[in-house]
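Left out: one protein chain. Kept in place: all the others.
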Amino acid sequence: MTTHQTPLLTVENVVKHFDISGGFLDQLAFKGGIHLEKTTVKAVNNVSLFVNKGETLSVVGESGCGKSTLARVILGLYRPNSGKIFYDGQRIDHLSHEQWLPYRRKMQMIFQDPYASLNPRKTVRQTLEEPLRFHNPKMTAQEAVDKVAYVMEQVGVDPAWIGRYPHEFSGGQRQRISIARGLILDPNFIVADEPVSALDVSIQAQILNLLMDLREKHDLTYLFITHDLSVVRHISSRVAVLYLGTVCELASAKDLFESPRHPYTRALLSAIPRIGEKKAKHIKLKGEVPTPVNLPSGCVFHGRCVYARDRCRKEFPRFNELSNSTFVSCHGVEEGWDLG
Amino acid sequence: MKTKLQQFTESYFLYSFRRDMVAMASFAVLVIFLFIAFAAPWISPMNPYDSVNIDIMNSEIPPMWMDGGSKEFPLGTDNQGRDMLSTMFYGLRTSIIIGLGAVAIQAAIGVVLGLMAGYLGGKTDAILMRLADIQFSFPYLMVAIFMSAIFQVVFGAGSFEQMAIPLLTIIIGLSNWPMFARTIRASVMGEKNKEYVEAARVIGLPQRIIMFRHILPNALTSVMVISTIQVANAVMSEAALSFLGLGMPVTKPSLGSLIRAGQEFFFSGSWWITVLPGLWLVLFVLVINLLGDWLRDVLNPKLYKG
Partner (left out) sequence: MSHLLEVRDLEVKFALRSGDITAIDGVSFNLDPGERLGIVGESGAGKSVTGFAIINLISKPGYISRGSIYFEGNEISAYSLARMRKIRGNRISMIFQDPMMTLNPVYTIGFQMIETLQAHRNISKTQARAIALDKLKKVYIPSPEKRLSQYPHELSGGMRQRIIIAISLLADPAIIIADEPTTALDVTIQAEIMDLLQELCERDRMGLILITHDLGVVSQVTEKIAVMYAGKIIEYGPTETVVHHPVHPYTIGLIGSIPGSIEPGKDLKQIPGMMPTLTNIPPGCAFNPRCELAADICTKKTPVFEEKQNGIMAACHMK
């Protein structure tokens, strides 16, 4: 993959499969004799992408497309089955717990559910001080409290509430506290996993504005995981569209929304309900979404694609770079078929 | 900012307690029981464990409301001339000490193993849970017979009397840990996939801290519920062991050994030696179970409506 600058994060051919076959007894199968059968969820299949410093790369896709797994593989919560991940030029995917620690300060995460992401038995102070004290054992109590108060102010939570428990806050405020925890170690890179999808519209706007402000102030780089395309368009500089664990299209937000190339991207974009547009024409997809347990052969999208030809059923399309640093994996785009 | 006391007085916990007559009555009785057990040496008419106070001439005196009863022994005496009331007070004390001690041991083992099984999963989980299954398939009576037999051979029957309480505590404690391990494991498996645990991992906290400081406090409500029930069970186990003669010696009777002692005299008319400690035990176990039931309903997050 050619890039114009050294990316902050590079993901190369990452594969993550989960074995869900359970114990020995669950694996027994009696089809044509007795043998053991493994069931694997193929969550992430050969994903490559990069995130440049200071940009927001959004990973979009529908439920079950592997976007959350990808986020967790990048942060080392799951170890990839194969592939490499580089942060600032250093390979990080194979590190041990101790070797990961310096990167933990630089790479942080914001979660989806503001009700599950804060430990209900810990006060705001305990939640925010813990990472600080753990990574800076020499820090004095006063320094820690000052830092916590500073970050709370940054995310718009009154530092006077430092002693409160999560249940005393509203969903929006909890999400601010969750963001504060992500920021407290002064990271450079933040993975945000659906940070606004559990929030009401007016609160969602507050949090999106906050995230954009923080990016300016703290010079952050975001990997933004979401299913909401209008949020994607608003916040990102580049977008990767994921379908069944495979990147269909990777392009700048402007290019992607103005001239989507991959048939799936087009269908997805046409389905966004836009306010005030009466009776928008949706591109209808055929068939059912396959499960990541039984991946289709060839192009993973061929079963739902109206343009699919024989080659799509047999051969996995390459992830090609087009003219303007847009990457598309589609035989039709590569060969210039008439895609409507 | 509310104080802790205010928070407590306004809580759903206290609210539902005050609306539940059974819970309040059980709690009141339990408090009386605990007070009696704690204060037994001071409120008992005599010390039944001290042979100086015992006069064999006073044996089998019926309770004071019956013919031949005496005001000196309100609930009568047993076959050795001990005051029943005092013996029941002291017996309760012994039962509660063993019950609480045994549950503490069970909880300590069960919580640690259950936490490890639930959080680490995989092989650790499989091994620990099979171990629990094996432990569960051993009747505790068998374990108790083995252990007390071995103990008596090694240290002699004489020292058994002194060591009876700790020994019983350990036997009952060791035999019931799988209850705790299974309960904790189930709630840990529910908690470990929550985002706050992932957040702790992203911070880089070691597994030990995540397990004990993040997950455990959130899995403890279930422990509270089964602890109460387990105290009742442990008291019953102790009584059963003593009844079989494997528990507290006759010189230091617990409720179980009293029931056993009285059993021989039951049909000769001295029913009170068996029946009174029996009722005493039933009442004690009943209030604990009633409180445990109430606690389970209140702490059940599915029913909790704040």
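By written order: A and B. Residues from 1 in each chain.
The working rule: a residue touches a chain if its C-beta (ideal position, glycine included) is under 8 Å from a C-beta of that chain, and two chains touch if they have at least 3 such contacts.
What you are looking at is a predicted structure, and each value in this text was computed from that prediction instead of being measured.
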item	value
Chains on display which the left-out chain touches in the complete complex	A
From A:Gly33, A:Pro137 or A:Pro273, residue that would touch the chain that is not displayed	A:Pro273
Option from A:Ile92, A:Ile235 or A:Val333 whose C-beta touches the chain left out	A:Ile235
Sole contact to the chain not displayed, among A:Ser63, A:Ser96 or A:Thr140	A:Ser63
Touching the absent chain when the full complex is considered, from A:Val51, A:Met109, A:Leu132 or A:Ile203	A:Ile203
For chain A, the residues touching the chain missing from this view	62-63, 170, 172, 200-206, 208-209, 212, 227-231, 233-235, 253, 267-268, 270-280, 282, 284-285, 288-289
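Following the convention adopted for this analysis, only the chains that are shown with their structure count from here on.
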item	value
Where chain A and chain B are represented by their mean Cα positions, the distance between them in whole Å	50
Chain B residues touching chain A - in the complex, by the definition given at the top	1, 126, 194-196, 198-206, 214, 217-218
Chain A residues within the chain B interface of the complex	23, 72, 75, 77, 97, 100-101, 104, 107-109, 111-113, 116-121, 130-131, 134-135, 163-164, 178, 181, 185
